[in-house]
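Taking it in order: structure first as structure tokens, then the write-up.
With one protein chain removed, the remaining protein chains of the complex are shown where they sit.
Here is chain A:
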Amino acid sequence: MKGLWKYISPFAPDQSGACSVFYGLGGIVVIVDAGGCAGNVCGFDEPRWFGKKSAIFSAGLRDMDAILGRDTLLVEKLCAAAADTNAMFAVFVGTPVPAVIGTDYQALRRMAEKKLRLPVMTVDTTGMNLYDVGIEKAYLELFRTFAAASGPIQPETVGVIGATPLDMTCLEDPLHIENMLIGQGWSRVLIYGRNGLSNIQQAGVVAKNLVIAPAGMAAAVYLEKKFGTPYTTAYPVLKKNWVCDFTGKKILIVHQQILANALRQQLLEAGASAVTVASWFMLNAALKEPYDIALREEEDFIQLADNQTYDIVIGDGLFRKALKHFMGMYLELPHFAVSGRM
């Protein structure tokens, strides 16, 4: 049945993706929910939460707030929190509750900006889309609000889009990427999402952007249009130590597209006969091979892989549970947005 998932637990939702972009940027993030969504974001989808404090708050909506649409009360709560905090901005992140009651985010933003005298953003996530949709919306909102042509292009500066824990193999990957880019001759690396808002504000001066996850593509396209900044895609620090002979093997990879493409390249070089990328997440047409597969339901994956079509399946360990008849080799490649593990 469409919609019924029997083996695989739900993936990180769009509000988690949006929050991962705003994390640690120095603003107040208000998740417009009753509490459970914020709990899931902080307790499950944000690995940095237990090591680094960030002003992520739940709106703490109650039934009458939702029924009566008490946006004024929400804005008052935000103002009270802002009075205790040195925030650079505020952002409202949506959940199923505002989606169902039809919250007017533009009105909410205007009301809050008027009272707060801070830049206020809104992200209309619904909890019904996947994390990458939220990441995409959040990056766009950030760059639209804060990126400015603050000077001439710096030819030795590169920007990195998409470095959120939900799309990386480990929390140290941004550092590894930075070192690698410096090793390639770039003198400054601006990883958007690090160094507070500063890197975002300087997005107009970078010579090139590197996109490491498909959720960053829309922002890269926006920056190209606005500042003429070219971009490229790669996941340059992928290292797997599988002891395995890939020669002549048919392989299926299920992961975020740019990382999966990087792995495909490595596997083909290692002698694999065919490598297919499949994903429930964004599959950008420009980065997709004709035989790559967009998954929608759990059943799509079972039909694709729970048989002998592939010799090897590579993906998060959580997917394995759905492959009761697959007799080939399963290689685990953790995806935080899937299992909450790196």
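One rule holds for everything that comes next: contacts are C-beta pairs under 8 Å (C-beta built on N, C-alpha and C of every residue); 3 or more make two chains touch, one makes a residue touch a chain; residues count from 1.
By our rule, contacts and distances are computed from a predicted model.
K.L.:
Of the candidate names "Stage V sporulation protein AB", "Multifunctional fusion protein", "Nitrogenase molybdenum-cofactor synthesis protein NifE" or "Raffinose/stachyose/melibiose transport system permease protein", which one corresponds to the UniProt protein name of the undepicted chain?
P.N.:
The UniProt record for the chain left out of view names it "Nitrogenase molybdenum-cofactor synthesis protein NifE".
K.L.:
Out of A:99, A:268 or A:329, which residue would touch the omitted chain in the full complex?
P.N.:
A:99
K.L.:
Determine and list the chain A residues touching the chain excluded from the picture.
P.N.:
Here the touching residues of chain A are 1, 3-6, 9-16, 30, 33-45, 49-50, 53, 55-63, 66, 77-78, 80-81, 83-86, 95-97, 99-101, 126-128, 130, 318, 339-340.
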